[in-house]
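Removed: one protein chain of the complex. Kept in place: all other protein chains.
Residue numbering begins at 1 within each chain, and the chains themselves are lettered A, B and C in the order written.
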Amino acid sequence: MVKEVGFIGLGTMGGPMANNLLAAGHSLTVRDLDDDAVTAAVASGASRADSSRGAAAAADVVICMLPSSPHVVAAAYGDDGFISGLRPGATVIDMSTIDPDTTRRVAEDVQAAGGRMLYAPVSGSSAGAIDGTLTIMVGGEAGVFESHLDLFNVLGANVIHCGPVGMGETVKLANQLSAGVSMVGVAEGFAFGLSKGVDPKVLFEVMSKSSGNCWALETRCPVPGVLADSPASNGFAAGFMTDLMHKDLGLAMTAASNDKLPLHMAALARERYAAASRAGYGHMDFSAVAKLLEE
Amino acid sequence: MVKEVGFIGLGTMGGPMANNLLAAGHSLTVRDLDDDAVTAAVASGASRADSSRGAAAAADVVICMLPSSPHVVAAAYGDDGFISGLRPGATVIDMSTIDPDTTRRVAEDVQAAGGRMLYAPVSGSSAGAIDGTLTIMVGGEAGVFESHLDLFNVLGANVIHCGPVGMGETVKLANQLSAGVSMVGVAEGFAFGLSKGVDPKVLFEVMSKSSGNCWALETRCPVPGVLADSPASNGFAAGFMTDLMHKDLGLAMTAASNDKLPLHMAALARERYAAASRAGYGHMDFSAVAKLLEE
Amino acid sequence: MVKEVGFIGLGTMGGPMANNLLAAGHSLTVRDLDDDAVTAAVASGASRADSSRGAAAAADVVICMLPSSPHVVAAAYGDDGFISGLRPGATVIDMSTIDPDTTRRVAEDVQAAGGRMLYAPVSGSSAGAIDGTLTIMVGGEAGVFESHLDLFNVLGANVIHCGPVGMGETVKLANQLSAGVSMVGVAEGFAFGLSKGVDPKVLFEVMSKSSGNCWALETRCPVPGVLADSPASNGFAAGFMTDLMHKDLGLAMTAASNDKLPLHMAALARERYAAASRAGYGHMDFSAVAKLLEE
Partner (left out) sequence: MVKEVGFIGLGTMGGPMANNLLAAGHSLTVRDLDDDAVTAAVASGASRADSSRGAAAAADVVICMLPSSPHVVAAAYGDDGFISGLRPGATVIDMSTIDPDTTRRVAEDVQAAGGRMLYAPVSGSSAGAIDGTLTIMVGGEAGVFESHLDLFNVLGANVIHCGPVGMGETVKLANQLSAGVSMVGVAEGFAFGLSKGVDPKVLFEVMSKSSGNCWALETRCPVPGVLADSPASNGFAAGFMTDLMHKDLGLAMTAASNDKLPLHMAALARERYAAASRAGYGHMDFSAVAKLLEE
């Protein structure tokens, strides 16, 4: 069934996601501060909205894909915000990765305005957004989740209902904790091997079949030349940026510290990404954290 | 071709490895301080030696699989040591994970006694020793490696020549760095998710398909009941012991510190395993490090 | 010169501070949510206010000493807030330790209401509040600072003008970084010595005269019985609570992460205090972090 979708945020993730929804036959009204991004989407068949309110007013489903909490707040509130434009019974699907306090506040205000809310953060890089192979972690009422499964299946290959509002983001951050930590572990393993004269291709061959294997190794072996299509072999072009990993680990640490849950390794990993950012690698792929260990 | 093998060390790893060699038709003379272990191997067709020297004297290939450097030194040296019993041109294959200084010393003394030396540490747990699916990382001369490939292929599924003597152990330790770090990352990810009320099976489903995936997750998800055959679901029975992970990370840290190579995350991971050991989990599987984060 | 002071927050710090101002002859109108605290101050000569607005309306100087940012926001804003009650040209002195965003917001709104603002966080525990020996780190205009030096000198023994608004808190957090890290270092030093059988009094004697000496050691040696008046010798009664150190390090980490400044040790120290809190030591003195290392 064709749906009327208001799509807010056409960046490196949102842009290709909107394209996939258009290609699947849905009707999109799009909004972004960058006019070029809007023009490109319109060329693919979308309608242009001049405000978030306008995107919402034309739609039964409002999808947000924005970089951080302040962007979501700016898009949601005020005279031009999507809340003020919501159709009765419309669903807001926020796919941004934002902090839990903002999550709660926006969900309450959407519901107070007569709307329904899903949070659906994603895992995967821009390649996954283009290919429609994202992992999507959805929090919200089961019935609302199911009635939008057709949209999610266009955008992602793994779509999982994680529980009520908030659980999608929790699962996302738990995954980032593991990813962020294991990437530094891989980097240290390679730095150690190389410092002793091991051939990195031999090391990759062994580790990828052994207990040291992980997604970070298989997709992001941080030594140039080992994997042809890894960021390391392509100037550490992101992929998933160091600064975003730093941000996500920060969201997780803040949420954990509210419960006094000690996450020693994640706390330290976050500082390694801070160091990488300060060394100039913030906009590179997060595997560039390995460059800190080069001679 | 049937080979005459002296096999020293019949523990949880060495015992099943010796059995596999016997089953493949090789002739074994075995030695262990634990007489029950020797008796069991003899029941499977091995000959008994009363000393390491005796095991060597009956063989063209001497395989050691011992827990730590002092055990290897004790087996190698003295009137009852295997060096004093070496046949001319025999090959010693040490599959223990030991420190580089001992490695170098034993290799030199074996060569001075007319023997040839391979170091071939393994990755994988007792299940891999039983199934013959270990990863084996071999350091030594290429020709010597190739002439013993038949034995290695009985013991492991991934047999890799890593370079000269010492490179096998370096690769092994590099792999352990990644494995030891990523296990704690997985543990922190699950502790975070559970603290916020996520269903651990949902979390596993997402992480195993996302950027947080790793061997540690797939084989050792540290929450009981998620994976039927994980250590966590079986009282954290090892598998690969916490104390051995602590030991291996210590070997890596010592080797790295000689070059002043900073390995922040590995250093911290090692302390987490120390804490786990002190909490009473030293003989449990190393995924028991997650128990430190339970309420 | 006697000043008319509105004093908001009569807890373990604010209560004795208000008493000292009364004893120095100043006129106080006090406000706290805890009526017993207000009654005690009134018994010492203060006037009672029923709201923060009321405390401000009766005063030329409003002093706040509250536990955290939300408390300050609640006291500042709304019909009963102190901003709405400010006399023209009155000075607000916030001595709470709060986050920089709230700092900026309150300062702007006080100035918009015609007031002047100083931030003056303190270092020192309740004993320092009682004795009037706090270190007070003041940020704000130099002229405003100087005209309130008489009040500060009643409350503290070291009163330092650190620069414009915000610099007082920065200096406070920089100091907490050092204090929070060194306390864990002392704890690890003692855990190490005790594990090897050293007499803790001998260890204290040496360290207090050597390079390992620090305020944390001299005032908070974490082994019971070494110093008669340390928290450790008194059931770890605070002093300065573990949870407050955890909070302060969190404020510092958040402020540092905005600049991507990596603070490896502080990040880890914070997790140690989280672990201490979770182990039940959150309301004990922060030297109780040493209890994590007991057998």
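Just so it is clear, contacts are C-beta pairs under 8 Å (C-beta built on N, C-alpha and C of every residue); 3 or more make two chains touch, one makes a residue touch a chain.
Treat the numbers as computed from the prediction; the structure is a model and nothing was measured.
Shown as candidates are C:4, C:80, C:141 or C:188; the residue that touches the absent chain is C:188. Summary of contacts with the chain left out: across C:115, C:132 or C:180, the touching residue is C:180.
Within chain C, the residues in touch with the undisplayed chain are 123-124, 135, 137, 158, 160, 162-163, 166-167, 170-171, 173-182, 184-186, 188-193, 195-199, 202-203, 205-207, 209-217, 219, 240, 252, 255-256, 259, 261-266, 268-269, 272, 293. Within the entire complex, the positions of chain B that touch the omitted partner chain are 243, 246, 250, 253-254, 256-257, 260-264, 267-268, 270-272, 274-275, 277-278, 282.
Note that in this section only the chains that are shown with their structure count from here on.
Chains compared, chain B against chain C: the Cα-based superposition rotates one onto the other by 180 degrees, nearest 5. Chain centres here are means of the Cα atoms, and by that rule the chain farthest away from chain C is B.
Because chain A and chain C carry the same sequence, their contact can be compared by residue number, and over half of the numbers here are used by both.
The geometric centre of chain A is 39 Å away from that of chain C, both derived from CA atoms. Rounded to a whole number, the gap between the C-alpha centres of chain B and chain C is 52 angstrom.
In chain A, the positions touching at least two other chains are 256, 261-264, 268, 272.
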